[in-house]
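Take this structure first; my questions come after.
The other protein chains are all here in position, but one chain of the complex has been omitted.
Naming follows writing order (A and B), and every chain is counted from residue 1.
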Amino acid sequence: MKRLRALTLAAAAVVSTCCVPAAFAADVEISYWMWDGKQAPVYQQCAEKFQATNPGIKISIKQDGWENYWTTLTTAFVSGNAPDVFVNHLSRFPEFLGNGVMEDLTDRIDADKVDMKAYLPGLAETWNKDGRQWGLPKNWDTIAFVYNKQMVADAGISEDTLRTLTWNPQDGGTLQKVLAKLTLDQNGKRGDEPGFDKSKVKVYGLAQNPADGYGQSEWSHYAASAGFQYVDKPWGSKYLYDDPILAQTLTWLRDLALKDGYAVSQEQAGQLQAVALFSAGKAAIVPDGSWMIGSYRDSTSFKFGFAPVAQGPKGRRSMFNGLADSIWSGSKHKDEAWKWVRYLGSQECQSIVGNSGVVFPARPEATELARKAHEAKGLDVSAFIMLAKPETTFPFPITDHGEEIANILKTAVNKVLLNQGDPASLLKDANSAVNALF
Amino acid sequence: MTTTMIPRRAKVRLPDWAVGYLFILPALVGFVLFYLVPTVRALEVSLTDWNLLRAPKFVALANYDKLLADPTFWNSMWLSLCYVAYNIPVQTALGLLLAVLSDRLARNVSIRALIIAPYLISNVVAALLWLLMLDPLLGLTNDWLQALGLSRHGFLSSPGEALISVAGISTWRHTGLTALLFYAGLQSIPRDLYEAARLEGCSEFSMFRHITFPLLRPVTTFVIVTSIIGSFQVFDVIAVGTHGGPAESTRVVLWYIYELAFKFNKMGYASAASMVLFTVLILVTLVQMRVLRADHSDLD
Partner (left out) sequence: MMPGNLKAGAILGYAVLALFIFVSLLPLWVALKTAISYPQDIFQSTTRLLPPRATLGNFQRAAGLTSDIVLTSVNASPINFVLALRNSLIYTSLVVTGQLFFSSMAAYAFARMRFPGKDFLFYAILASTMIPAIVLFIPNFILIKELGWLNTFQGMVAPSFFMTPFAVFFMRQFFISSPRELEEAARLEGCSPFQIFWKIALPLQRGPLATLAILLSINAWNEFFWPFLTGRDESVRVIAVALSDFLSQTGAGTPDWSGLMAAVIMSIIPIVIVLAVFGRQIVESLQTTGMK
């Protein structure tokens, strides 16, 4: 009797383990992390489409704000439960590469014959080092001027003028003239009228985010348009912050606020970001990045437009930041992860993203869809797109010791703009400190 | 027939020291597991070069050597010291004043509740609110200052004012707490002492000086010691409000340690800095405890 029972149990066990129909096999779950809140629902749509054509794979998207994202990601790398796929940023590329947390995608790209030329030129290249590709391009951003249409009209400035601004480090070009005109003091006098009181400004011509060491939206476009370069070469080890062009540029920006009164000073800018100052009506023109388009729409109740950054001695320049999707080197489902990453870079998914208008996807056709989406809502975003070419963009500096360098440079730039020392020597000292790290 | 007397259970009299240990046992377990062991581990890490993502590399005392020569570290200690000087005296004195006022003058529950209201919200939210209110161009503080004929200020965005502003925010949040602690302490002072003093014709000030203050000593010690320790470790407000700036004017020691550990990925160096901070705090506390004679109550 006991033997029969034992046999029955054994038989049941065998049956239950061998003949499991395919549908009961556990789905492979691919976790995907990102930091941009408004992108999460859009990528959820991509995930649904992907899951329909890839049964057996489930995508689980997690979004964590910029501040927490990197801490959470690093902790996850350390504790071994990092996401299979994550959105990557150029500033972390060297560190992640050095620590071996990313998966080399080159062989898979070759095997599947993924067309790396299908993306906007420059994007795939920045994620490539020594012939190995570490991320698939996802989206890009550039900088443009945001302007208050009413204020501009009241000052008698045509929108065409705004689209053809010039700038130079010595006298600020036509940009400075326009800013002077847009600045209003409490007595209603404009910046270029006699009797203008710069200590009683009511509306400033220009405001920007509190400047940091790289000045992506705050000053990089001015300096680069005059010929400034951050490092001698990508992955280089020699920073060029002692270039006199940079000192001139920052001096101009400082004096624009402290001497002329046409711009909000670094100290006055506070911590609330340019969009707050803009929507409060404190400034007429603000340089900002394309990722902020949604924020401007949400926080302002008046009409605003976008104009390309000013033309400097060497032309127009904007920082070109391309994000990528990378695979964790410790992922247990790399094949499935790769399928998802390929899908993310595909025309289908990037079109979904483009149509939503939340960012500019890496594929040109998808970018055009985004432009149309904005146009349908009454916003002309061509100012951002027209600069997305290799001739008019420069990348975020990619070198080792990213965070420490960011810190040193930020302090130096802060001090310059706060008028806490001679710009040339502050920058030179910072540059030496930075180069000494290598 | 058994007797109706219920035999008393033989009382096992444990020796005093065993009782003592039994009482502290749970706390000791928590202490060892979650404070002592991690601290020892941190000490180990401080002897290595570790960036969290790769295996640690043993470097003996190299981190400590580097630390002694690191101007940023000593500057951050100095900034922390200044911060404590801006924060603690005002917070403690004001807290004491409010406690005495609530005890002697306005014994209303609502008043005490309102005093502690700021403590209800977290440091992070407090920092965000004050960020909004102290904004140079958009904040209401500056507009009110201007309306009163005073000048506008950069507060958290001004290198000269940022540290004091951070201290102000902390003081705003913690004064109510301090007042509550002092208030609890005031309740343990026997009322008849005050009655006797009033009959003798003492003024409020005199009663405070000769009765309240001395008898509050253990509580005062507690408040000062804990607030100084807490103050040295200010972090949230800086993380939300200034990020160590502007121009490094709020780069206090715990923020520097955080940067080292989580941004520059120098876990070993950060641990070494923590050990040094730890030692400094121990010394500071020992001195205080000795000076304030925390172990005795003047009632004895």
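In the analysis below, a contact is a pair of C-beta atoms (placed from the backbone, for glycine too) under 8 Å apart; a residue touches a chain by one contact, two chains touch by 3 or more.
In this text, all values refer to a predicted model and were calculated from it rather than measured experimentally.
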item	value
From A:Ser299, A:Asn355, A:Gln420 or A:Asn435, residue that would touch the chain that is not displayed	A:Ser299
Touching residue (missing chain; options B:Ala106, B:Leu150, B:Ala196 or B:Val291)	B:Ala106
For chain B, residues in touch with the removed chain	11, 16-21, 23-24, 26-31, 33-39, 41-42, 94, 97-98, 101-102, 105-106, 109, 111-126, 128-130, 132-133, 135, 138-140, 143, 172, 175-177, 180-181, 183-185, 187-191, 201, 203-204, 215, 218-219, 221-222, 225-226, 229, 232-233, 236, 254, 257-258, 261, 267, 270-271, 274, 277-278, 281-282, 285-286, 294-297, 299
Absent-chain interface as seen on chain A, which is shown	34-41, 63-69, 75, 78-79, 272-273, 275-277, 279-281, 291-292, 294-295, 297-301, 358
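Assume only the chains that are shown with their structure count from here on.
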item	value
Chain A-chain B separation of Cα centroids, rounded to whole Å	39
Touching residues on chain A, where the partner in the complex is chain B	71, 74, 77-78, 95, 99-101, 210, 264, 266-272, 276-277, 280, 282, 403-404, 407, 410-411, 414-415, 418, 420
Of all residues in chain B, those that touch chain A in their complex	51-54, 131-132, 135-139, 154, 156-159, 241-242, 244-248, 259, 262-265
